[in-house]
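All protein chains but one are shown in place.
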Amino acid sequence: MTFRIFSGAFVAFLLFACAAFAQGTDPKPLFNQLADANFNAAEKLVAEIAATGNPRVVPALNAFSEGDLYFRKSDKAVFAAKAAGSQLELIDPVTGESAGQVAKSAVTKIKVNNNLRRAIRAALGGLTLMSPDRGARLSAADAILRAPSAEALELVEAALVKETDGEVKARMEEARAVSLLSSDRSVDEKRAAIETIAGLGASGLGVLNSVSGTIDPGLKPDLDAAIASIQNEQQLWNLAQNVWYGMSLGSVLLLAAIGLAITFGVMGIINMAHGEMVMLGAYSTFMVQQVIRENAPGLFDWSLAIALPVAFLVTGAVGFVIERGVIRFLYGRPLETLLATWGVSLILQQAIRTIFGPTNQEVGNPSWMSGSFPLGGMTITYNRMWIIVFSLTIFFALLFVMKKTAYGLNMRAVTQNRRMASSMGIRTPWVDALTFALGSGIAGIAGVALSQIDNVSPNLGQSYIIDSFMVVVFGGVGNLWGTLVGALSLGILNKFLEPSVGAVLGKILVLVLIILFIQKRPRGLFALKGRAVEA
Amino acid sequence: MITGFILRALEGKIVIAVGILLAVAIIVPALNLLTPPDSAFHIPTYVMALMGKYLCYALLALALDLVWGYCGILSLGHGAFFALGGYAMGMYLMRQIGSRGVYGNPDLPDFMVFLNWKELPWFWYGLDMFPFAMAMVLIVPGLLAFVFGWFAFRSRVNGVYLSIITQAMTYALMLAFFRNDMGFGGNNGLTDFKDILGFQVQAGGTRAVLFAMSAFMLALCLIVASAITRSKFGKVLVGVRDAESRVRFLGFRVENIKLFTFVVSAMFAGIAGALFVPQVGIINPGEFAPANSIEVVVWTAVGGRGTLIGPIIGAILVNAGKSFFTGAFPEFWLFALGGLFIAVTLFLPKGIVGTIQHGWNARKALKAAADAEKGRDAGAAPTVQQVQAAE
Amino acid sequence: MNTISETRTKSLLYLEDVSVSFDGFKAINSLSLVVEPGELRAIIGPNGAGKTTMMDIITGKTRPDTGKVIFEDTIDLTKKDEADIAQLGIGRKFQKPTVFESHTVWDNLELALNRSRGVFATLFYTLTAEDKARIEEILVTIRMTHRKDEYAANLSHGQKQWLEIGMLLAQEPKLLLVDEPVAGMTDAETAETAVLLREIAKTRSVVVVEHDMGFIRDLGVKVTCLAEGSVLAEGSIDFVSSDPKVIENYLGR
Partner (left out) sequence: MSFKAKLGGALLAAALSTTAFHGAFAADDTIKIGVLHSLSGTMAISETTLKDAMLMLVEEQNKKGGVLGKKLEAVVVDPASDWPLFAEKARQLISQDKVAAVFGCWTSSSRKSVLPVFEELNSILFYPVQYEGEESSRNIFYTGAAPNQQAIPAVDYLAETEGVERWVLAGTDYVYPQTTNKILKAYLMSKGVAEEDIMINYTPFGHSDWQTIVSDIKKFGSAGKKTAVVSTINGDANVPFYKELGNQGIKAEDIPVVAFSVGEEELAGLDTAPLVGHLAAWNYFQSVDAPVNAEFIKTWHAYTKNDKRVTNDPMEAAYIGFNAWVKAVEAAGTTETDAVLDSIIGVSVPNLSGGTSTVMPNHHITKPVLIGEIQADGQFEVVQETAAVVGDEWSDYLPDSKDLISDWRKPMECGNFNVATGKCGGKGS
């Protein structure tokens, strides 16, 4: 076996080698040749198509990259296609005109693999650098940034002259710098390029490393200095990133634990069915999305907003039934609530398994939950960011309900002294049921959020239940702030341990630390002190 | 002194239970080995293996009853002690394979060979010797319980907090044993055992002896548990369960009392694990799963905690149910199990044996009260010993 | 200062300048108290005056933030835990009667007997004739001989209080701390309890915390009034109940 190296550079080389004679050729026959080409041949064809310099091929190449290029079985003519009902609408790859509809069986898809996609991306980069569309120019510059080649240099420079938009221009400067490194330009120009790249941060590291073996010896010190400076900077960002990841993990733990902080922390029920409430919330999200997908696809970005009240009501109702049906007979016998709720959890799991099947259900991410944006040297993903925001919002909303509303006052009165509360005219059974429903409902809306980052399967709840209990116990039973601080500190601790000892050992160490911590403070981080506790 | 201690254990119900267990220890293997397969009295190996497994579970439930039923410590981590005992036995059995492993390496178990281990880790030393391995079956779970309990009871961690950290303990151990680098075979665990003390593990005779040993050890542990609970120490134990601070203010060292019980119980669990492994043929980190430990709690609750006999009956009934349901109605097993938990906690909080006993005691108390009414001045009230015997 | 060092040499229990606070709330505020051998002392005070917390400190349940707690002139109780202190000879009765409800009256007393309390000693313990006699003696003292085989759970509230006192006697303490012994008792029972406590105090020191002024009067002993964690007044019942501060703080309200 030999390792053949196929890189963007090679593709681009082909592109320009052909440029001399291909300029002005009709791309249509080239497209038609794709019908019989294997992956390697197709790669060359893509380069040739790009070399025609004809901007009208851009949509067809895009379609190719998406896997939407087909050839007609009857005459091996190649078309882009898009779905039109059960049929396909064929589109001429060059003119962009419709060529009528055909059955799916009349055409064959032209296969595309990663190499081809890379080649297409590089080709598109060259073709769209001067596109009138600002976005297209920006992504063209990005494409070159990601797959730099000496040959793209002239194109970038030509485009730079005409570019007026500041951001695009800056991006093109960077693209020029990375392309320049592998070209045969002068040492001074390269030195300036290295400086520009050093400012790119982490994404520049790859380029610098890749030329480190071949670069002019005179530039070596500059290169090493640039690499070192990026790495130094990264070290600092690493710290920030760990904190961020820790907060993100902490917010997930907080979400999972916050409902439990009510049912277990405030009411004293060892609620082993808590995880299943989270799972029910996730399945509610799935159901909502199913309905939206079938009836109103346009609302998909709103699906989570719609799922929130649905999940809250569904799980709240289930919680209400569980409290009335089982738990109300068990007040004052906390350890027995553990057994009964565990039974409930088994039944709920198996019920979901029977109804929906044991496999994962697909819960989609709305567009505002997908993707990421860079912040300095780190990448912040939208779903994690929204989950942090979401969990803190729930936390403070709950805190408000507990501390500032009449209902919260009643609830605290009942959990502190049931007899006294009932003799003061509070309907304790009603408050109990509502409190449990509230805790369950909050677990349900946590499920909505967790459906965005985890499997939606009948086992979902099981994977959170132990962690949730750890958080509540670590933070101190009966104290919401304890749950917040507990969740965040466990999350951050975990993320700082993970890089040095690995994920598995990290998790074990966190558990051991919790056990040791409980020895030191048997009632958690924020324990109530004094006589009342012992009574 | 020791005889007094043991003799005290032999109260009515316990004698009956021990008698039944000893009889089972003899009769079941005899029916398995001596009757022809088509005889109506024949007990197939499959059923004997199953019953052997139940007996191990019963011993585990008995161990839990000692700490939960009598001392009020709800351990959600007893599966860990069971698994550790099992691992000690499993490691012995692995070493017995010797050079008959697939790679023919005389020192290293197969899983170490194909993961490129060069030498035996230190904690595997000595486990090729049966007496040492058996000592480890007691010492490893006992030591873990001792260290864990030493810290936890001294810091007065109790109630829910204790339950949760025992769960954390078994969960952490599960994750640790899942790691291949630990040298315990990772998630595949230890399996494919060849022989024990020179006898083939799979042979009918060995199985019969293992079965008999399970019944015998269960009987023995039952006697020890009964002796403990019926001594003055046992009364203190119940005192700890019902009014811990009163025990403390009477001058007892509650942490020592709990620690002793916890360690004894862990050792029982270790024995159960050690007997379990050669009979089912595998030990792996799944045994540490927190859900398993919760299930043990359920067996104990179903049978009746604080009764010694109850957990044994509970473990056997629930597991027989599990065997039946997972074969006959696989889809409904979890519904049945879940329903059982709820029903028992709601309607039989004392468990099966506890409820029967309670009813019986109430009748007896009624009668005693009537008797006392008749002849209070004549001093006809039952003596302490009689009342104790009725407990 | 002078008087304190004098009393110190002959005191059974000696508290000096003890303070403890919970989350910023000072439950005990530089409290000083001396109990002499053979003394029967009553302690009164409004709710939250720190009576129970004081007992918690003496019995090792709560550690004081500052101050000394000395037993028999030499032993520093702040360094000991509950079991140690109990073995030294300090018995305690809780506000709410705390007996072993799933044991019989007899077993309750047997457990309380002042015998070796180690794990193995209790495992191999057998009831001796001497112990049996002692338990029967206590049964007579607390007037429960006829109920000795009854489960403690079946006793009335007052009987539980008495059983608890009996258990303390079995413990043979040098100092007995009794928290509200007559709460929930009938008048007859209250009177009888006063007699019982006086009887007990013949052989040991007793500290009684009580709200019931009639009962305190029945006891007829030296009274200490606590308020907000420190001593307000000390002396005979008549002296204390005429103190204007006491009236304002406690009796008047």
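Note that the chains take the letters A, B and C in the order they are written out, and that residue 1 is the start of every chain.
We adopt the following convention: contacts are C-beta pairs under 8 Å (C-beta built on N, C-alpha and C of every residue); 3 or more make two chains touch, one makes a residue touch a chain.
Quantities reported herein were computed from a predicted structural model and do not represent experimental measurements.
**Student:** Would you mind listing the shown chains in contact with the chain that isn't displayed?
**Tutor:** Looking at the complete complex, the unshown chain comes into contact with A, B.
**Student:** Using the definition of touch stated at the top, determine which of B:147, B:320, B:343 or B:366 touches the missing chain.
**Tutor:** Considering the complete complex, B:320 is the one touching the chain left out.
**Student:** Touching the hidden chain in the complete assembly: which of A:456, A:473 or A:515 does that?
**Tutor:** Here the residue in touch with the unshown chain is A:456.
**Student:** Which one, B:8, B:53 or B:232, makes contact with the chain that was left out?
**Tutor:** Once the missing chain is taken into account, the touching residue is B:53.
**Student:** Identify the residues of chain B touching the omitted chain, counting contacts across the whole complex.
**Tutor:** These residues touch the chain not displayed: 16, 19-20, 23-24, 27-28, 31, 41, 43-47, 49-51, 53, 99-106, 110-111, 113-116, 175, 178-180, 185-189, 191-193, 201-202, 276, 280-282, 284, 286-287, 316, 320, 323-324, 326-328, 330-331, 333-334.
**Student:** Touching the missing chain, which residues of chain A?
**Tutor:** 1-7, 39, 66-67, 111, 113-115, 117-118, 121, 146, 202-203, 205-212, 234, 241-242, 245, 248-249, 252, 350, 353, 357-365, 370-372, 378-379, 381-384, 452-459, 462-463, 495, 498-499, 502-504, 507
The rule is short, and it goes like this: only the chains that are shown with their structure count from here on.
**Student:** Give the label of the chain whose average Cα location is farthest from that of chain C.
**Tutor:** Using the mean of the C-alpha atoms as each chain's centre, the farthest one from chain C is A.
**Student:** How many angstrom lie between the centres of chain B and chain C, each centre taken as the mean Cα position?
**Tutor:** Taking the average C-alpha coordinate of chain B and of chain C, the gap between them is 43 Å.
**Student:** Distance-wise, how many Å sit between the C-alpha centres of chain A and chain C, to the nearest whole number?
**Tutor:** 65
**Student:** If I count partner chains per residue in chain B, which residues reach a count of at least 2?
**Tutor:** Counting only residues that touch two or more other chains, chain B contributes 245.
**Student:** Would you mind listing the residues of chain A that make contact with two or more other chains?
**Tutor:** 534
**Student:** Chain A touches which residues of chain B in the complex?
**Tutor:** Chain B reaches chain A through residues 74, 148, 151-152, 154-161, 163-165, 167-169, 171-172, 175-176, 178-179, 245, 290-291, 294, 297-298, 301, 331, 334-335, 337-342, 344-346, 349.
**Student:** Using the touch definition from the top, list the residues of chain A that touch chain B in their complex.
**Tutor:** Listed in rising order, the residues are 268, 270, 272, 326, 329-330, 333-340, 342-347, 349-351, 354, 462, 466, 469-470, 473, 477, 504-505, 507-508, 511-512, 514-516, 518-520, 522-524, 534.
**Student:** Touching residues of chain C toward chain B in the complex: what are they?
**Tutor:** Where chain C meets chain B, its residues are 59, 61, 82-83, 86-87, 91-92, 94, 98-104, 106-107, 110-112, 114, 117-119, 122-126, 146, 148-149, 167, 171.
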